[in-house]
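One structure follows; several queries about it will come next.
Up next, subunit A:
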Amino acid sequence: STEQEGSSSSSGSSAAEDCINADEAQAEYTASWTSVKEAFGLTDFEPVDETVCQVDGEQWKAEPKQGDSYRIAFAAQGPTNSWGVLSDEALKYHAKELGVDVLYAAANGDATTQVDNIQQLTSQDPDAMVVVPMGDGISGQVKAAVDQDIPVVLCSGLLPDSSGAVSTVTRQYDLLGSAYAEWIAEKLGGKGKVAILSGLAGVPTAEYQKAAAEKTFAKYPDIKIVTTQYTQWSPTVAKTVAQNLIASYPDLDAIWSDSGYGALGVVQAYQEAGKAVPPITGDSINEFIQATEGTDVQYALSTFPPEMSSTCLDTALDLLKGEPVLDKVYVDSPSFTDADGAQYARDDCDGGLLVPSSAPEDLLVDLKMCKAS
Partner candidate 1 sequence: MPETALGARGVTKSFPGVRALDDVTLACAPGRVHALLGENGAGKSTLVRILTGDESPDAGTVVVADRETRLGAPREALGLGIVPVYQELTVLPEMSVLDNVLLGQERSRRGLLDRGAQRELARAALARVSLEDLPLGTRTGELSLANQQLVEIARAIARRSSVLILDEPSAVLSGDKLQALHDVVRAIAAEGTAVVYITHLLEEVPALADDLTVLRDGKVVSSGPATDYTTDRIVREMVGRQVDQVFPDPAPPAGEVVLRVSDLVPVGSSAPPAHLEVRAGEIVGLAGLVGAGRSRFLRTLAGARGRSQGGVDVGGRRVRGSLTGAIAAGVALVPEERKRDGLVLDLTAAQNITLTDLRQVSSAGLVRTARENAAFDEERERLGIKASGPGQPTRQLSGGNQQKIAIAKWLRVSPRVLLLDEPTRGVDIGAKSEIYRIVRELAASGMAIVIASSELAEVIGLAHRVLVFRDGAVVGEVHRDPDSAERIMHLALGTAS
Partner candidate 2 sequence: MTTATTGSASVLTRLSTVLAPLAGLVLVLVLAAVTTPQMYTPDVVRIVLFQVGIIGIAALGQTLVLLTGGIDLSISGAMAMTSVVLAVTTGGSDGRLVAGVLLSLAAGLAVGLLNGGLVVLRGVPPFVATFASLVLVQGVVIAWTGGAPSGRIPAGLSWLGQGRVLGQVPVPVVVFALLALAALVVLERTTAGRRVYATGFNPDAARLSGVRPGLVVVGCYVASSLLGVVAGMVNASYIGYVDAALVRSLNLDSIAAAVIGGVALTGGRGRVGNTLLGTVMLAVLLTWLIQLGAGAGARLVVSGAVIVLAVFMQGRPVRIPRITAREKDTT
């Protein structure tokens, strides 16, 4: 047939049909938006509509396949940066607390490696699997796992419905991307020149946030995106890029950055050039807040908390215990602006730490991310 396969189902509408719509779920979802809205003091900031459903818990209810404790496979990002480290370790730590075994595999940030990881983990026949997706490229393999009756929980990331993942625990890229954009738009009164500093070209986390931002800015005809650059989430690269921006766009009104590392480089560049730092966004890494302490830099920060991985584990276990679980769990996490930013700085902690961190204190100490107080 010349038909496109599954073109109907991919719209997700089929999911909606058998959706046991859970109101408190919907509420929780909107909450994650409103909290940001308040934090950033945004006037109009409506959640992109999204139907959250409840998964039939009974379907996945199961006894431990081996021994008397569950074995949870964890296809992790790997310790490629402090986010990855905390994401990995938070889950392992929580697993120890709950006394479940973890089968760990690190993708080191590479989707292709993760495909292999997932297949290998699947072959070890775990009770459930938590996956921190490195890119849509893995959805095929995720599907394979689900087809073998292994409930898969996606963690801090999205995959297309075709992946068949049972539940997704994450914070929304759209949320962050557009929230930052809205904040800038309101700062500029819907008028001005903006530069977009995205992370890594071709990497979903970066590209989706960027897309959301562009969509938002599009609503404001008088806001001009003068240039889009990539920082590779490296302050060094970001600083060089920013120096170029200063030279070519001296009259830049604001900078949309998806990362604190990027923002850090930008701030340095402007300070060195002796120019006022334009309003800037990013995720709230300790380093950035410390660097801007006592300056009049205007910023809006939020986080994509790595420690949400522990929630992912809980969700997986709930599935196995047959308890009600939502197909999309949207994690909320603190967002703030320069107004109250200073209070979050933690001098006893590593610069790369995303603050405020809800990760257990002793874990942070174990990981030498914070000094024991």
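Selection criteria: all candidates are chains of the complex that A comes from, given by their letters.
General remarks:
Keep in mind that, in the parts below, a residue touches a chain if its C-beta (ideal position, glycine included) is under 8 Å from a C-beta of that chain, and two chains touch if they have at least 3 such contacts; residues count from 1.
The shown structure was predicted, so the numbers you read here are calculated from the model rather than taken from an experiment.
By the touch rule above, subunit A in this complex touches candidate 2 out of 1 or 2. Residues 78-82, 84-86, 108-109, 201-202, 226-230, 232-237, 239-241, 243-244, 246-248, 261, 264-265, 268, 272-273, 287, 350-352, 367-369 of subunit A are the ones that touch candidate 2 when the two sit in their complex.
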